[in-house]
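To start, the structure itself, in structure tokens.
Every protein chain but one is kept in place in this view of the complex.
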Amino acid sequence: MALLRCENVTKRFGGLVAVDSMTFEIDSGELMAIVGPNGAGKTTMFNLINGVFPADEGKIWFEDLDVTNFPAYKRAHLGMGRTFQIPRPFASASVQENIAIGAMFGSAGAEINVERAMEMADHYIEIIGLKKHRDKPAGGLTPTEKKLVEIARALAMKPRLLLMDEAMAGMNPKDIDGMVSFIRHIRDTEGIAIVSMVEHIMRAVAGLAERVIVMHQGALLVDEPTREALTDPRVVEVYLGHPPEEIDAQG
Amino acid sequence: MLRVEKLESGYGPMQVLWGPDIEVKAGTITSLLGPNGAGKSTLLWTILGSVKTRQGRVLYKEEDVTHMQPHRKVDLGLAMVPEGKHLFKEMTVYENLVMGAYRRDAMARKEENLEMVYSMFPILAERQKQVAGSLSGGQQQMVTIGRALMTNPTLIMMDEPSQGLAPKLVMEIFETIEKMKREVGLTILLVEQNAAASLDAADYVYVMHEGSIKAEGTPEKIKASDDIKEAYLGL
Amino acid sequence: MRRAQRYYPIIPVLVAYAMLLGYGLLFPGKWQLVAQLAFYCTLGQAFNLFMGMTGYVDFGYVAFIGIGTYGMAISIYYLYDKGLGLFIVVIGFILAAIFSTLLSLAVGAVALRLRGAYFAIATIGVNEGFRYLIEGARIWNGADGIIFSLHLKKAVGRETMMVLSTFWADVLVFTVAIAAAVLTLVFMRNKVGYALMALRMDEDAAKVMGINVTKYKIIAFITSATLAGLLGAAAWALKLTYIYPVDAFAIHYTVEAIIIVLLGGAGTLMGPIVGGLIYGVAKYFLAIVLPGFQLLIFAPIIITIIVIFPEGTVGILKKRVMGTALQKYII
Partner (left out) sequence: MIFEQLAGNLVQGLVLGAVYGMATMGLSLIFGVLQIVNVGHGAFIMVGAFTALMMFQALGIPPVIALPAALILGMLLGMVIYYAAVKPLVSPSGSGIRKPSGRDAGIAVAIFISLMVVMRFLSGYYKLHTAFSIFVGLLFLYGLLLYVYGGRRQEKAAELATLLVTFAFGVILEEFVKQLFTSEARGYNWDIGKLDIGITVLPYTKLLAALGSVSIAVILYLWFNKTRAGMAMRSVVEDSVGARVCGVNVDWQYALSFSLGIGLTVTSGVLLTMFIPVGINPYMGGPYTLKAFVIAVLGGLASPYGAFFGGLVFGLIENGSYTLFAVIPGVEPFALTRFFSFLILLVILLIRPTGLLRAK
């Protein structure tokens, strides 16, 4: 059974078709990447999946439940987590409060009171290694720390599907490798499916994803295991220009 | 051409730049490398003047322009290609380019510059009547670069010109940058995430970290130094 | 133990109100002033519950006070001869609460879907719109208003009426203030508060965190509106025993509410009390020295606070006591 299933999902803005009849599935515990240039409709696709705005056409199922018309918060309750391209922690709340908010309103939110949420937050602060910043306002952290807080906040929601928007944008190759192994670690320990959206960091795609979806002008170009996707002639043609070296290096 | 001395600036209570020194020689590509949050973009905006300088000086063509307003600097031939495109999405390609020639001096040379932009990016000539927002990502980037060329610049500062582009377009952008140096004779100050490509294109490199310069030298020197690559570039 | 500690900040609030009440009781000549101050504190406390906690400004807030006043007025005006005695006042409060809740539901259903500027636009006409509905459709005597002092006298007797409108009405205002303060703290310390904090800072991020932002906004909006309705019933209807639509929906009470909350510090528990006292005392003396000039002097102060001291008095105080023993008492 697929965790998430999208069928002919389409979204238009005015005359522009941002997402054009996308059909794909995501399985539980899978590590997947969505790849494509800026403006290919990746962020819109994310917003459609977690319900920031509704799709114009098509259907979305989450664990065989039709969530097409669910608002964002209900989808979050079902187990969809999300991080943003530019991290958006609640700036004047402390790191602990930020993460606790995730726990309070996430998929297990109904049973979790404020005290319990704070304890859970401490656990995740431990995981991301920001213990010394626990009581600081999140707005004062460095971009990378904000990113970690946001990931912890999403994890505290106990999601079954985590959507990460450009988790590695602007990082140098070393930090990318660190983030890749961190994400893999999360997947293994928390057992959740992670969809990461990556613009053009082939190093991250190759290291991270088991499967890749390439989007081009709002439509699905290929949906294949990573190696095949990155050497697919269509992908090379419209997107890569030449097959990435990292594939050979890591393959 | 451009010299930055002990520049300090930031936003509100947060100081970002801690006194970097930089020199950009005429007719070269100078590349600024470093991790996210190192203050590279802030440095460019401070040089342009839209982020206020708190300490230090900016010298352009041997003239102190530290506290000059951004639009006055555009008059002097200092252009900028901002990160994330920032073109006028509801105007046509042509109108976008004409906006680049907004200052009077640039307006006088509008036709020549327009021709130069169209010869550099023939696709823009074809699409000049089209609304800029409907172009593809790569074409939008061309409009932004073209618009900067329309300001009749002598020095162009480029902030992440390849960001968000398909890998196959990244090489094209770098070719364009080299062409701008070779054929138009522009001086370029380049901020790039793509360290490898940037090192190949540059004549001189500065490595920034936490708001100050940690290393500088020719690309060969930087490439040769494993310490720098390991510590700041992660190559 | 830790749980109890989290509610410590209510102590200074209770102390402040107790001192104010005590001052009024000990110096009977000052009761008018104390009642006036209590009104402003309550206005601020109730307004803060929505504006301070959500970051939205409801420019039509006075409509809830007005409709609450009508609730009490109607109860007395139509039920005075039914032999219910003081019970009509109780019914009045119930009506006030129901009316203001219903109006807030109607307004909230439209306005709370909107954000920022659009929310402001939707609310700024509420008081005017409602006033013109009452006048235009001649509801409840239309523009002629309801004058019910005789009805109240007949229902409860002259003596009771006097005590009711000069003393118990003010005590009820105090009660509403304390209720508002307690509710504010309870919200802050529970999920509601965290949800409101999240949506105040970043509504989009809050949504994808699983926060039903509309629900929490409505909770704060209705609570705040209902308190305003009760305030109107106690402070206006019972004290004045008449009501005209032109007064009941006058926008300058919204201005006062904004001033009080900003002076004290939006989103803080103590803020409305501090703001209410500063504003009340200043207005009291200005009314003696310079009648008619209060708004001309307070409006520049609003601007000064917004531009230069956006945290307000208590906001600044909060920063000062950070890390000291006082920290757990002041929020």
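Just so it is clear, A, B and C label the chains in written order, and each chain counts residues from 1 on its own.
Everything below uses one rule, namely that contacts are C-beta pairs under 8 Å (C-beta built on N, C-alpha and C of every residue); 3 or more make two chains touch, one makes a residue touch a chain.
Remember, it's a predicted structure, so these values are computed and weren't measured experimentally.
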Touching the absent chain when the full complex is considered, from C:P28, C:G85 or C:G136: C:G136
Contact set of chain B toward the excluded chain (per top definition): 11-13, 15, 48, 50, 52, 54, 69-71, 74-75, 79-82, 86-91, 95, 98-100, 102-103, 106, 144, 147-148, 151
Chain C, residues in touch with the chain not shown (by the definition above): 55-57, 59, 110-111, 113-114, 116-118, 120-122, 124-126, 128-133, 135-138, 142-143, 200-201, 251, 255, 258, 262, 289-290, 292-293, 295-297, 299-304, 306-310
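Assume only the chains that are shown with their structure count from here on.
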Fewest hops from chain B to chain C - one hop per pair of touching chains: 2
Taking each chain's C-alpha mean as its centre, the one farthest from chain B: C
Centrality ranking, top chain (CA atoms only): A
Chain B-chain C separation of Cα centroids, rounded to whole Å: 54
CA centroid of chain A to CA centroid of chain C, Å: 43
Chain centre separation in whole Å, for chain B relative to chain A (CA means): 31
Per-residue multi-chain contacts in chain A, two or more chains: none
Residues of chain A that touch chain C when the two form their complex: 50, 52, 71-74, 76-77, 80-82, 84, 88-93, 97, 100-102, 104-107, 109, 113-115, 153, 157
Residues of chain A defined as touching chain B within the complex: 16, 36-40, 140, 142-144, 169-177, 199-200, 202, 217, 236, 238-242, 244
Sites on chain C touched by chain A in the complex: 2-3, 189-191, 194-195, 197-198, 201-202, 204-205, 207-213
